[in-house]
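Before I ask anything, here is the structure I am working with.
Missing here is one protein chain; the remaining ones are kept as they sit in the complex.
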Amino acid sequence: MTTTLTSHRPRPPAQPPTLRARRLPKWLPPAVALGALLVAAAIVYGAGIGGPVLVVVVGALLYLVGLFAAANAVEGRRSARNRTWSALIHSAFVLAVLPLASVVWTLVTKGLERFDANFFLTSMNNIGARDPEGGAYHAIVGTLIQVGIAALITIPIGILCAIYIVEYGRGRFAFAIRFFVDVMTGIPSIVSGLFVLAFWVLVVSPYFSSTGRPGFSGFAAALALSVLMLPTVVRSTEEMLRLVPAPLREGAYALGVPKWKTILRVVLPTALPGIVTGVMLAIARAAGETAPVLLVAGGGAAINFNPFENNQSSLALFVYQQAGDASRYAPARAWTAALTLVALVLILTVAAKLLARRNRLGR
Amino acid sequence: MAKRIDATNVTAYYGAFKAIENINLTVEPKTVTALIGPSGCGKSTFLRSINRMHEVLPGARVEGNLTIDGQDIYDRDVDVTAVRRMIGMVFQRPNPFPTMSIYENVVAGLRLNGVRRKSILDEAAEKALRSANLWDEVKDRLGKPGAGLSGGQQQRLCIARTIAVEPQVVLMDEPCSALDPISTLAIEDLMFQLKDKFTIIIVTHNMQQAARVSDRTAFFSIEKTGDPGRLIEYDNTQKIFSNPGQKKTEDYITGRFG
Partner (left out) sequence: MGETPHRSADAGTGGTRVTEGHQWPAGASARMAEAPVSVRTPGGPGLGGGGALPTARRFGAERAFRGLTLAAGGFVLVVIAAIAIFLIAKAVPALQANTENFWTFEGWFPNDAEPKFGIGALAFGTVLTATLALLVAVPIALGIALYLSHYAPRRVGTSLGFLIDLLAAVPSVVFGLWGREIFLNPVRDFSAWLNTYFGWIPIFGGDGPFGRSILLGSLVLAIMVLPIVTSLSREVFLQTPTANEEAALALGATRWEMIRTAVLPYGRPGIIAAVMLGLGRALGETIALAMTLGITFNISFNLIENGGNSIAANIANTFGEANETGRGALIASGLVLFAITLIVNITARAIIYRRREFTESAA
C-alpha cells in the first residue's frame, strides 16, 4: 500500500503547472465574427452565388471555425471545444427562434384582421366566394360540443383505468393494460378518425339515423377525440396517483376505512390538482385535432347544436377548409380562426400549467 | 505535492445574502484541517469557495483573497478548471456518475484531461483505488456500475475519482454524514494515509471525528440566523478540544450551544 502511495510516477498531463491560463482577449470573438462576415460577403458577392442570407450562413460557419482555431491556439483544445459547443448551442437557439417567432407574428398580425364581432357571431351558411363576411360561430360551437362530450367520456374511464392500474392491478392483466395504454398513446389521430369512421359512422350510425343511412355527426368526432385523449388522461392520472405518499393510504387503512373509500376520499383528492392539469392538457390537445373531425364529422357551413345528427364543423377543421378555399376572403378567416383556436388551447394550457405550479409550491 | 492555502478577508454571498464574512486562515501543506460549527455557519460555503465551486450556484460570489502557494485563486487570468483540478473535492453524499462503471468513474477526471492511453488509465485507476482502500473490494468488478456499490464504497470511489487526477488539496464536505459507522471509520483511516500526500480540509458536524482526524481545527459560528458566519477560533485540534481560547468554542464543543 505505502509503496504505491510513494512510488514515483511522472505527473499526469492533467496537472497544470500554474493556475494561470492564457485567455482570448474579450475583443477577439467579436472581431472574429466581423472578419468572418466580411470574408463571407467577399466570397458570396464575389462569386455571385447568393444574397445577404447566404452571407450570414457562411459567416456563421466561418466564425465557428475561426473561433475554434483562435481558442485552440491561445487557450488549448479543451477550452476551444467548450467555446465552439457553447457557440453551437446558442446558434441552435437563434435558428429555432426565427421560424417560431414568425409563426407567432403572422398568427397575431393576420389573425387580428378579421377578429371582429361578425366573425364570432355568424356561421359560414350562405356565404359565397365573393362575400367578405362569414364567421366561425358554428365551428366554435362544434369544437366546444365535441371536446365537451369527449371529456365526459374520457375523464371517468381514464381515471378509473388509472386507479385500476395503480391500486388494484397486478400481474399480467394489469401489465397488458399498461402496455396497451402506451400503444394507444402512439395512435396517430388520423387512425383514430378512421376507426370511428369504420365503427361508428359506417356500422352503427345507420341504426340511429332517421334515414337509415350512415351519417357524419359531432358525436362521432367526440368518440375519435376520446380515443386520443384516453391514454393521456390515464397516463397523467396514473403518475399523480403514484405520487400520493403511501403513509397517507396506510393511515386510512389503519383507521379501518375500506380501500375503495380510501381511494375516493383520500387518494383522489390528494392527487386531484395534478389530475386536473393532465385532463386540461389532454383537452387542449384534442381541441386542436383536425384530421378525426374531418373524417367523421364532415364539417359544414351551418350552425348545428345537435351532436348526434348531421355534419358539424370544428375550429381546427374550419382553419383547414378555409385555407384550402379559393375565395380571396378565406385566408383571413383561416388566420382568425387559427388565432382563436390557439388562444383557446393556450388558455387551457396556461391554466393547467399554473395549476400544476401552484400545486407544486403548495406541497 | 501538497500546497498551502491562505485565506484573507474572505467574504461570500448568495445573491444579497452574506454567508460568511472576513474569514482569515492559513492551511499548512500535508495536514488535515477540520472546519466545525453549527448548521448554517458557512463552513461548507467557505470550503466551496476554496476551489471556486461556490460560484457555480446562481448569484453566488466571493470577495477577498484566497491563494494557493501564493497564487491568487480568484485572479482574473486564472482558469477555473485548473483550480478545480488542483483542488479536488469530495461531497456530502456519494455521487458517482450513475451511468458509468467503477473503472470509468475513477478515470473520468483523467479522460477529461485528454489521457487516452489505456495503460496509463489502468495504472492510474489501480493506484487511485488502492489509495482509497477500495481496490481489493472492487478489482474483480471494475466494469460494474459504480452506483451498485454500498454507500461507504461509493464514497471511497468518489475519493478515488478525486485523487486520480492527483490534486494538491482535497476538500471534503461532510464526507461521512451519509455513512454508517464502519464506513466512516474506513474513510477516517483513509484520511490518515492521504495526508502524507495531500492537504486535506474537511467539514464535519461530528466533533469526535474532527478530534480524531484533524491536526488543526477551525470553529465557525453565527450570531443568529441571517447573520454571516465568522471564524471564531482556529488552532491546533488538541488545543481547541482541550483548552479552547474562546467561550463560544467551549460552549459548542461541550454541547452547551443552542
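To keep things simple, chains are lettered A and B as they appear, and every chain counts its residues starting from 1.
Rule of thumb we're sticking to: contacts are C-beta pairs under 8 Å (C-beta built on N, C-alpha and C of every residue); 3 or more make two chains touch, one makes a residue touch a chain.
On a predicted model such as this, the values are computed, not experimentally measured, just so you know.
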| item | value |
| --- | --- |
| In the full complex, displayed partners of the excluded chain | A, B |
| Which of A:P30, A:P188 or A:P269 contacts the chain that the document leaves out | A:P188 |
| Among A:N82, A:T122 or A:N310, the residue in touch with the chain that has been omitted | A:N82 |
| Which of A:A36, A:M124, A:A221 or A:A284 contacts the chain that the document leaves out | A:A284 |
| Candidate in contact with the missing chain, chosen from B:N51, B:S131, B:S183 or B:T237 | B:N51 |
| Which of B:Y13, B:Y74, B:F91 or B:W135 contacts the chain that the document leaves out | B:F91 |
| Absent-chain interface as seen on chain B, which is shown | 51, 53, 56, 58, 81-85, 88-89, 91, 93, 95-101, 103-104, 108-109, 112-113, 142-145, 147-148, 158, 161-162, 165 |
| Interface residues of chain A (partner: the chain not displayed) | 14, 49-50, 54, 78-79, 81-82, 85-86, 88-93, 95-96, 99-100, 102-103, 106-107, 110, 156-161, 163-170, 173-174, 176-192, 194-195, 197-199, 202-203, 227, 230-232, 234-236, 238-239, 241-246, 249-250, 252-265, 281, 284-285, 287-291, 294-295, 316, 319-320, 323-324, 331, 334-335, 338, 341-342, 345-346, 349-350, 353 |
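Simple rule for what comes next: only the chains that are shown with their structure count from here on.
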| item | value |
| --- | --- |
| Touch list for chain A against partner chain B, complex | 1-2, 4-6, 9, 11-16, 18-23, 77-79 |
| Chain B to chain A touching residues, read off their complex | 68, 71, 73, 75, 77-79, 81-83, 85-86, 109-110, 112-115, 120, 123-124, 127, 130-131, 165-166, 193, 196-197 |
